[in-house]
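Got a structure here, written out as structure tokens. Questions coming.
Rest of the complex left out; these chains stay put.
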Amino acid sequence: MRRTFLGLPEVREKARVALIPAPYDATTSWRPGTREGPRRILEVSPYLEFFDEETGSEPHRNLGFYTFPEPELPVDPEKAILTIESLVCKALDEQKFPVLLGGEHTVTLAALRALKERFSSFKILQIDAHPDLRDVYQETPFSHACVMRRAYEMGLEVVAVGIRTASREEYELIQREKLSVLWARDLKRDFEAGLANLKDLLGEGPVYVTLDLDGFDPAEAPGVGTPEPGGLTWYEVLEILKLAASFRVIGFDVVELLPIPGDPRTEYLAARLIYKFLAYLERGLRTS
Amino acid sequence: MRRTFLGLPEVREKARVALIPAPYDATTSWRPGTREGPRRILEVSPYLEFFDEETGSEPHRNLGFYTFPEPELPVDPEKAILTIESLVCKALDEQKFPVLLGGEHTVTLAALRALKERFSSFKILQIDAHPDLRDVYQETPFSHACVMRRAYEMGLEVVAVGIRTASREEYELIQREKLSVLWARDLKRDFEAGLANLKDLLGEGPVYVTLDLDGFDPAEAPGVGTPEPGGLTWYEVLEILKLAASFRVIGFDVVELLPIPGDPRTEYLAARLIYKFLAYLERGLRTS
């Protein structure tokens, strides 16, 4: 089965954007199923309108998309990350902007590693309900709950947005190391201030954007493993992505989709968000 | 089975309001099922409180309701529209205010045609995520995706509220013809301004209100075919309906309900909305 984003025929050579399915889901504790995520995003994507009315643009036409075939991933997280990393490298070698479709948050590490070889330094804009800063979780350091801790260890600066729950250890690490966290409850109190703060924290960029769908409020994105109340709205995330698009963006991922049979809202939102973010990025990607 | 709104016995002669089931659903592309819509709205309606605490009124008592039996509709959209139109005409002949229960958005045409014979001119207030302005869709001009294009061709002015996705062709038509569209993202930025704008656009009225439930945010109304994120809230729609009620309203429909088994939220919201709008309209309908 050859699933493509929007269900359209694609020309690999001309594509400026690579969609990379990363159906990894092994370290989840509560509710498994994110391995179905990439498949579902691709399956609902043909029902989008292939046009962005906000920017008046058509990224699928102006940039060109190429959807990688879904890889079979080994069970071992380190090996799975390696497999995905090689796909991201292939995309980068073909001068394509990588868009990773998770799978659990662990897969972000694959993109970070591939990009680290090409960019001496970049910032990570993480949209998430959780900081994912644990050292080890369920006996592995390569868990969705540890992914940003690994990023910090790679020397990457993370700006976390929408966080609204944390373990005591994560909380103390954030305080001690003065990590950049924009808590959801502060954003809810004064979103404009938060946005300005975010702009400062992103500094010069470039920026990698990782979007854990549980950053959204579960009312809008119910298909996630841990439906943490009090999350971001569609328009808040769009504002954040528009700000990100004012920087040089070098990669993007959408992770932690846990599809709910019969309720396509979350995958539809994810597909829409990808199209929209690419519309925001269109000019930048065409000229870079 | 004789389903009535609120599950109450009704006296046809005394009823000032006609509820007309229009279970048509044949042109849907993605997820079929809106033909169950009227049935589900009627089935949950007895669990409403039969009293509106905002206005202190009881429209079922003060106006009187009559629910038409659900018609069997032909597959062909043109014939289906004709069948529904004859029901609307019957209601109008009995001096009843017509409330259409969809079914896909196509059914609105039936009401528009029946009213066009009686009112030389009126405005349409459309609440929707989509402009529904295509010329042809899936080889038929009588599709839910074309219904407002047909309305324009009938010489009716449409004010579309809550729109947040469009095809390129629709977008260009809107720009070229300067059609009245209040985009959702503009309403979200400044709702009061949008409301004032809407008031101006409705001019002198009279007004027909068509409510595609996907105008609501899918968090509040998940039971729709295309759950477009970023929609209107309950209180925003109520404000719009209160404004509409300050005009002469000549008909109303609620369409595109796609019931979700085990989740009655959307049909309950639809039933509640109908009761509430009739409460807003009560004084006007009693004196007209």
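Letters A and B name the chains as they come in the text, with residue numbers starting at 1 for each one.
Keep in mind that, in the parts below, a residue touches a chain if its C-beta (ideal position, glycine included) is under 8 Å from a C-beta of that chain, and two chains touch if they have at least 3 such contacts.
Small disclaimer: the values here were computed from a predicted structure and weren't measured.
Asks: Please report the number of identical subunits in the complete assembly described by this file, where 2 are shown.
Replies: Result for the total copy count in the complex: 6.
Heads up, the rule we're going with is that only the chains that are shown with their structure count from here on.
Asks: Let me have the rounded angstrom distance from the C-alpha centre of chain A over to the C-alpha centre of chain B, please.
Replies: 38
Asks: Help me check something: in the complex, which residues belonging to chain A touch chain B?
Replies: 47-51, 53-54, 56, 58, 217, 219-220, 234-235, 238, 262-265, 268-269, 272
Asks: Under the stated contact criterion, what part of chain B meets chain A in this complex?
Replies: Going by the criterion above, the answer is residues 29-31, 163-168, 171, 183, 185, 188, 217-219, 222, 226-230, 260-261.
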